[in-house]
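Below are the C-alpha cells for one structure; questions will follow.
A single protein chain has been removed from this complex, and every other one stays in its place.
And now, chain A:
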Amino acid sequence: REERGGGRTMAARGRGQRTLSFTMETVKGDAPPPSVQQPTPVFPVMERKPLPLTGGEEAEYLLALKQDFRGAMRSLPCFIQPLVTHRDVERYSDKYNRSEQMDKLLDWAPGEAPPTASDQSKISSIHCFFRIYPIRNQSLEKKEEQETSEDEEGETKKKQEEEEAEGEEEYDEEEFEEETDYIMSYFDNGEDFGGDSDDNMDEAIY
C-alpha cells in the first residue's frame, strides 16, 4: 500500500503507522503511480535499445587476445581440474594408483595434524614456505584436445624454509607410498598402453 511508502520517505514516521502524513488535498498534483505488488519481470521490455558495441580493428584485436588468453590458460598447469575418474569397474590397483593422478609437485604439508580422511597420509606436519618455479609445459600448448590433467608432466624445483619440524620422516613417494612392498609400477594395470597414439588414424594398430 502506498501508505507504507509515504510513511518512510516523509519525515513524520511513527512505528508501524498506517496513516498518511499528508492527504491528497494538501498535496498538489496527480495521484502517485499505482504500487507494484510483485517483483519486476526478469527480462523487462526495454523502452530504449542500448547503443551497438564499438567495432573496429582495436576492438576485434582485443577480442581475439581475450579468447586466445582464455584458451591458453586452460592448457597451463595452473588450470586445476577436479579429479574425475571415469572407471567402469573398480579395480584393485585404484587404491595404489590414485596418487599417480596428482602431480608430485608438492611435498608441502598442512600445518596441523594430518587429515584422517585420506589414507595416504604419512605426511609430516611441517610448516613450509615455498616458491614454485614455473612449470614448463611444452607439448601441450600445441594440442587442442588434451585437456586432462593426467597428461601434465613438467619439471619443478622447489625450495622450502622450515619453521617447525616435528621429527617425522618424509617418505620417498615413489617407492613407499602405501606401505606396500612393491614399486608403484607393479600396480600399472596396462590401461594406459597404446592410449597415446590415437591422433594418427592412418597407422595400423595391431
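Please note the rule applied: a contact is a pair of C-beta atoms (placed from the backbone, for glycine too) under 8 Å apart; a residue touches a chain by one contact, two chains touch by 3 or more; residues count from 1.
Here is the rule we go by: contacts and distances are computed from a predicted model.
Visitor: Could you tell me which of "Las1-domain-containing protein", "Ubiquitin-related modifier 1 homolog", "Vps72/YL1 C-terminal domain-containing protein" or "DNA-directed RNA polymerase III subunit RPC3" is the UniProt name of the chain missing from the displayed complex?
Guide: "DNA-directed RNA polymerase III subunit RPC3"
Visitor: Please identify, in ascending order, the residues of chain A that touch the omitted chain?
Guide: Answer for chain A: residues 9-12, 21-22, 26-27, 29-30, 32-33, 48, 50-51, 53-54, 58-63, 65-67, 69-70, 72-73, 76, 78-83, 102-103, 105-106, 108, 110-112, 115, 118, 121, 127, 129-134, 136, 138-139, 142, 144-145, 151, 153-155, 159-163, 196-197, 199-202 touch the chain left out.
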